[in-house]
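Contents: one structure, followed by commentary.
Some chains have been omitted; the remaining ones sit where they do in the full complex.
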Amino acid sequence: MSVVRRNPARVAPELAQRFASYGVATIHEAQGRKGLLQSFMRPVWPRAKAVGTAVTVSIPPGDNWMFHVAVEQCRAGDILVVAPTSPSDAGYFGELLACSLAARGVVGLVTETGCRDVAALHEMGFPVWSRAISAQGTVKETIGSVNLPVVIAGQLVAPGDLVCADDDGVVVVRRAEAEAVLKATEAREAKENATRARLKAGELGLDIYGMREALAKKGLRYEDAPGDADG
Amino acid sequence: MSVVRRNPARVAPELAQRFASYGVATIHEAQGRKGLLQSFMRPVWPRAKAVGTAVTVSIPPGDNWMFHVAVEQCRAGDILVVAPTSPSDAGYFGELLACSLAARGVVGLVTETGCRDVAALHEMGFPVWSRAISAQGTVKETIGSVNLPVVIAGQLVAPGDLVCADDDGVVVVRRAEAEAVLKATEAREAKENATRARLKAGELGLDIYGMREALAKKGLRYEDAPGDADG
Amino acid sequence: MSVVRRNPARVAPELAQRFASYGVATIHEAQGRKGLLQSFMRPVWPRAKAVGTAVTVSIPPGDNWMFHVAVEQCRAGDILVVAPTSPSDAGYFGELLACSLAARGVVGLVTETGCRDVAALHEMGFPVWSRAISAQGTVKETIGSVNLPVVIAGQLVAPGDLVCADDDGVVVVRRAEAEAVLKATEAREAKENATRARLKAGELGLDIYGMREALAKKGLRYEDAPGDADG
C-alpha cells in the first residue's frame, strides 16, 4: 500500500493549458456529465480557478506526513489531489506547504480534508478546494501512497489525469480522453455562445430548443390563473 | 399536476419596490416572525439583494426542463421560486438561463437545488439563492408545474407573493398582506433607527427596553466573580 | 444556574494585544494543538480577525434576552462568547446589538447560534463567528447566565480566557497559560519564517525536516510508474 510512484504519464502541458479558458460546468457537460467531484468540495477563497495534471496522494486520517513526500513528486503544471483513507476535516495543509508547492510550479490543491491559513493562501493566490476549513493540526506518524489511483469525493482520479477546478467545483478528465473532451468542450462553448446571444435578445429557450411539441406530448397544459388574475 | 398557470395576480410593482430599502431580518420581524425560508438557502455571491413577485415552479429531481417553461411566464419585477419534488443539489441553473431571465427583467432566482456558473452570475450581477453550488448537469425528461403554490425550504410560497432576499436569507410576504407588512416594516425601521442612535451613544438595551425589573422577577441575580477578580 | 458574575479576572489587555499579529493556526499549534473550536464556527464575513478576553454567556434556545444582560458586563477589549443550552441556528444577534457592543469597545462575537444583519456587520467592521446565518428572530422569555464557564463548539471557555479568531476558526487560550502560549507562539512563528524562506527557495520539507530516514524505516518504497511513463 505504501508506495511512491515516480513520473507517471501526464496529460501534455500544452493540451492541459487549452482547458484553462473553459469552466468546470462546461467541461463536465462536454464529457457527458461524468467526473464531477461531490459538491462539498469548495474553494477556500472565491473566484479561484486552476487546471493541472494530478499527482495523487492517499493519506491517513489526521496525519499529513505524505504531503511532504508528495511535494517532491510534483512538477510545474501539476495539481495535488489528496484523499484520506477515512474521513477527516483536520487542517492538513497550510501556507508553508503552499510555498513549497508554488516553488515547484504546482497550480493548486484539491483535498478531501480541511485546509488552514486561508487568508495567507488568498494573499499568495494559491488556490485550494477542500471539504472544510480548519486550523486543527495533524501528526506525522503513518505513511500512505503517492501516484496510485484514488477515490476522492466520489470520483476516481488517476495520476496524470487532468483536474479542472473553479467556483462551481472540481472535475476530472481521464488522461486518455483529454483530447476528445477538449474538442467537445470547444464545440459546446461555441454553441453556447450562439445561444447566449439569442437569449439576451429575448428569444425563449422553448423556441430555440424547439421544446413546445415535446412538452405538449408529455401532457403539459396551460390555463389562466384562477380568481383575481391581473393579466 | 403538470399545469402552467398564466398571469397570476401579483403584488403591485410600486408596492414591491418600496420593500427594496429594507432588510430581510427587519421584514421578517415586522410580519410577526413568519415566512422565513430555512437558513441553508444562501446567496451564491455575497451582498446580493433582491425583491420580486414570485413565479413558482415545481420541478422533478435532477431535471430542469420546467425552467424553460417558467421563463415564458415571467415579467419584469418577478423573482423565480423553484422547489424540487424530491431533494436535489444538482446544478439546475446557470448563466444561460440567467441571461434569459435577465432579458425579461426578472430580478433573481430562489431555488432549493444547486446552481452553477457562479463566477459568471456574479459578473453579470444576477442574484441567486440556492441550497448548493454544483456543476452537476440535469436532464430534460419530466414535466412539472408553474404558478401553483409550492413549499420551499419550509415555507409555502404562492405565485404573486412578494419574495425578499439578501445576505441574511429569504422571506416571503403573502400578497394579501404586503401592504400591511410594508407599514409594519417602516414603523419597525423608524423605531430601530431611534434605538440605534441611543445604543451607539452607549446607553444599554437593559435600560432602553426597561428589562431590569422583569429579569429580577425571573430570578436573575448578580454576584462578583470569585477568587482573583480584577475589578 | 441563572447568575451574572461581575468583573471576572481577565488576561491583561497588553498581553492580549500581543496575540493580534499571529494566526489562529499558529497559536493552536504553539499551545499543543488544544483549544480549537469545531470547524462549523465560521466568520460571517471574510478576512475577519479578532483577539479579546471572553465574557461568556449561557443562553436558552431561540431566546436572546441574556445578550442584553451580557452587554453591561463587557469592557473594552472583550469578546462575547455565547453558547446555547440546546442547539439553535436562530438569528440571536444583529446590527443593533453590535452597535451596543462596539460602543463599549467589544472586539467581536463568537456564538454557537445564528447571526443576522450580515451586510451591516460587514460595513461597520464588527466581526462575528457563528454556526449559521439566519434572520430568524428570537424571544425574550427565559434567563441564563453570564460569566460562568461554558462549553462552546467542543471547547470549554472560562470568563477572562483569551479568544483568538480569524478565517481559520476560533481558538481559546486559558488565562493562566496566556503568557506561556504567547512565548511558544512567537518561537513557532520565528521558526516558520525561517522554514518559509527555505521552502520558497525550493528546498524540500523532506530535507529540511530530515524525514527521509524515518519514512524508509516505516517501509515507504519508491518505484517508477508502470507502462507509458513519460519521465
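By written order: A, B and C. Residues from 1 in each chain.
Convention: a contact is a pair of C-beta atoms (placed from the backbone, for glycine too) under 8 Å apart; a residue touches a chain by one contact, two chains touch by 3 or more.
The model shown is predicted, which means the values in this text are computed figures rather than measured ones.
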| item | value |
| --- | --- |
| Complete complex - number of sequence copies, 3 represented | 6 |
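Note that in this section only the chains that are shown with their structure count from here on.
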| item | value |
| --- | --- |
| Same-residue or different-residue interface between chain A and chain B, half as cut-off | different |
| Cα-superposition angle relating the copies chain C and chain B, to nearest 5° | 120 |
| Computed distance of Cα centres, chain B from chain A, in Å | 30 |
| Sites on chain A at which at least two other chains make contact | none |
| Chain C - residues contacting chain B, complex | 2-10, 45, 65, 67-69, 71-72, 89, 91, 94-97, 99-100, 102-104, 114, 116-120, 122, 132-137, 140, 142-143, 147, 159 |
| Partner chain C, residues of chain B touching it in the complex | 23-25, 28-29, 33, 36, 39, 42, 46-47, 49, 166-169, 171, 192, 195-196, 199-202, 204-206, 209, 211, 215, 218-231 |
